[in-house]
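The structure's right below; bear with me while I get my questions together.
One protein chain omitted, others in place.
Letters A and B mark the chains as written, and numbering starts fresh at 1 in each.
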Amino acid sequence: MTVVTGVTCPVCGSFCDDIELVVKDNVITDVRNACAMGAAKFLNYATHRNLRPLVRKNGELVEASIDEAVKRAAEILVDATYPILYGWSNTSCEAIRVGVELTEEVGGVIDNTSTVCHGPSVLSVQDVGIASCTLGQLRHRADLIFYWASNPWSAHPRHIERYTMFSEGRFQKSTWRGYLSRLRGLVSKKRLQRAANLVLRRDVFAAPEVEHRLPYSMFQKKRKMVVVDVRKTRTAEAADYFLQVEPNKDYELLQAFRMLIRDEELDVDKVAGVPVEILEEVADIMVGCDLGVLFFGLGLTMSEGKLRNVDAALNLTRDLNNRTKFLIMPMRGHFNVTGADVVFTWQTGYPYAIDFSHGYPRYNPGETSVIDILCRNEADASLIIASDPVAHFPRKAAQNLVKNPLIAIDPEVTPTTLMADVVFPSAFVGIETEGTAYRMDHVPLPLKKIVDPPKTCLPDQEILQRILNKVRKLRRNQN
Amino acid sequence: MPKLKFSLLTGRTIDQGKGKEMGKLSKEYLESVIICQIDPKDMRSLGIKENTNVKVTTDFGSVVLRAVKSARAPHPKVVFIPYGPWASLIMNPKTHGTGMPSLKGIPAEVESAPNKKVLSLQNLLAQFHKEERP
Partner (left out) sequence: MDIAVKDGKIVEKVDERKAEVVDASGMIVMPGGVDIHCHIAGAEVNSGRLLRPEDHVKDVEVKTALTRSGVGYSIPSTFTTGYRYSRMGYTTVMNPSMPPLEARHTHEELDDTPMVDKASYPLLGDWWFVLEHLRDGLVEECAAHVAWIMNATKGYAIKIVNPGGLEAWGFGGNVRNVDDPVPYFNITPREIIRGLCKVNKLLNLPHTIHVHTNNLGKPGNYITALDTMKCVEDLAEGTHPVIHVTHSQFSAFKGSDWRTMSSGAEEIAKYVNHHNHVTLDMGQVIFTDTTTMTADGPFQYGLYQLTGNKWVNHDVETETSSGIVPFRYKRKSAVHATQWSIGLELALLIQNPWKLCMTTDHPNAGPFTAYPRIITWLMSQMARKKTMMKISKRARRNSLLPTIDREYGFYEIAIVTRAGQAKILGLKQKGHLGVGADADVAVYNVNPELVDPSRKYKAVRKAFKKAAYTIKDGEVVVKDGQIVKPVYGKTFWLDVKTSLPMEINDDLKQKFREYWTIEYENYAIPESFLHVSSPISIKAEV
């Protein structure tokens, strides 16, 4: 039995690297320090996995040798006119580098999950720039933390304890105790409300009266958290203040803050459902902080306005830097999606949606992004690695993906592998094979190999390299 | 059956997050993604009982899911479905030239459907056709 320390968790963008694993006979038996998702991964990754390469024959997926699968995959890519190679977010940078080389070789399009996630944030950054930092800067210095359209409690469970409110920094202290007492207060308040409901038959879910002033605690000189969202998430419950914004109205709210930061007056009473008096007070707090940070999530990139919402948030941060120190960071969710963007950028100059069909990298999201390519029905083959588009793409795109030859590289059985024509079982990065990956703030971290993979499960970069070698061979024979 | 106009949100939940790490075919995952979280007040207006089925329709399709009371209320006229194969059936693929489909803030209609069944994953995937190849 061994204890492996300093393990980097390969689940979300928080990249907690203080995980400890207890390993016995090549099996992980215990996980310490991980959140629910991390623990679920380390303890359950081995169920529901692909163990053998599969090839579709007569409509059915049957077991095949690795060489046969490689040959079939290479043939699919070489025969295709406009293949797409998509995914990349759950694998290592080493594998991603081979992926770019493969896409360049077959003249296809390479895209990663940013395209359905923080792609619009990237587009906005390319227009405005971004005032950001590494997470440690916030742990040490941030006294005002905004989570806007983002719910770390569900998607990045240890974010708050490792980097913001409940973390200890050189200049700022953890607010854990304050939160606990507030939580106790909240729980007893809910209990009383439920009791009152039973006794008085009053509707306990009546919408609370809209407040026109911030609670007193917001004006105290201490570390504060504000959550802006369309519904009161668990993160919002832990916040010092929750700003409920109407759906699809984040843009108006951000622009209103920009005006207030610039000492302009608002002509209306409410913006996005929030009274202007509240906005004015929040703006004062923003300007008066030592160092503020705005974390934003998919609520901004996916709702109406998309990149324009992020535009407004980035510009708000820029404007705030005229008055105080303020930073902004997108909450990247998928394990190594940041790494995929980073590798694509250094090798091709562009972060995602890269088209190699002309022999050099071309970038035009909206044209070269996979959802658009699929909806226009232009791709005639695909290689999907470390992601599950059949489960997560809108139906029309998923349908057009499935109807053409589909190569899937994944350690697990997923809706995508079930619909594929060639399936490669791979080793889990960060558990069965090592690699490098990037945290949401662009800090690179090493991933360890903890246990040995089954012999039939190769690391992603090896599978890709074999396909690449075969593709080159086939093309040489063709010429 | 009364219908109401809603704004549909899709997103992550901790259960869906845990479930996907256990495997996309695991019971935990499948249970976590076939739900639709509704504000209890809206449930009453529509006559929906908790844990019965509802039909959610957008311009792009419709899907039957199990209704649950949202613990995040109040958020009138907003429903939430976790990411997964069922949510994907009714998402908006239009990217408006940005590459990003519209996965939040989609106009939707919700109605009670206690006699309809939630599709099994197998039947859901059977709806995808492969092209005939020589």
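Quick note on the criterion: contacts are C-beta pairs under 8 Å (C-beta built on N, C-alpha and C of every residue); 3 or more make two chains touch, one makes a residue touch a chain.
These numbers come from a predicted model, not from an experiment.
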Among the chains presented, those that the missing one touches: A
Hidden partner chain, touching residue among A:N44, A:S174, A:Q244 or A:T324: A:T324
Identified contact with the non-displayed chain, of A:A312, A:V342 or A:I450: A:V342
Residue among A:Q126, A:Q244 or A:Q465 touching the omitted chain: A:Q126
Missing-chain contacts mapped onto chain A: 5-6, 8, 17-18, 93, 97, 101, 104, 122, 125-137, 139-141, 162-163, 168, 170-171, 290-291, 318, 321, 324-325, 327, 341-343, 345-351, 356, 358-361, 363, 436, 438, 442-446
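Simple rule for what comes next: only the chains that are shown with their structure count from here on.
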Centroid distance [mean C-alpha coordinates] between chain B and chain A, Å: 20
Complex contacts: residues of chain A adjacent to chain B: 11-12, 36-38, 40-41, 44-45, 47-49, 59, 115-116, 119-120, 123, 151, 153-155, 157, 205, 207-208, 230-234, 244, 247-248, 298-299, 301-304, 306-307, 333, 353, 365-366, 369, 371-372, 375, 388, 390-399, 402-405, 412-415, 418-419
Chain B residues within the chain A interface of the complex: 7, 9, 11-14, 17-19, 21-26, 40-41, 60-61, 70, 72-76, 78, 80, 83-85, 88-93, 95-105, 121, 125, 128-131, 133
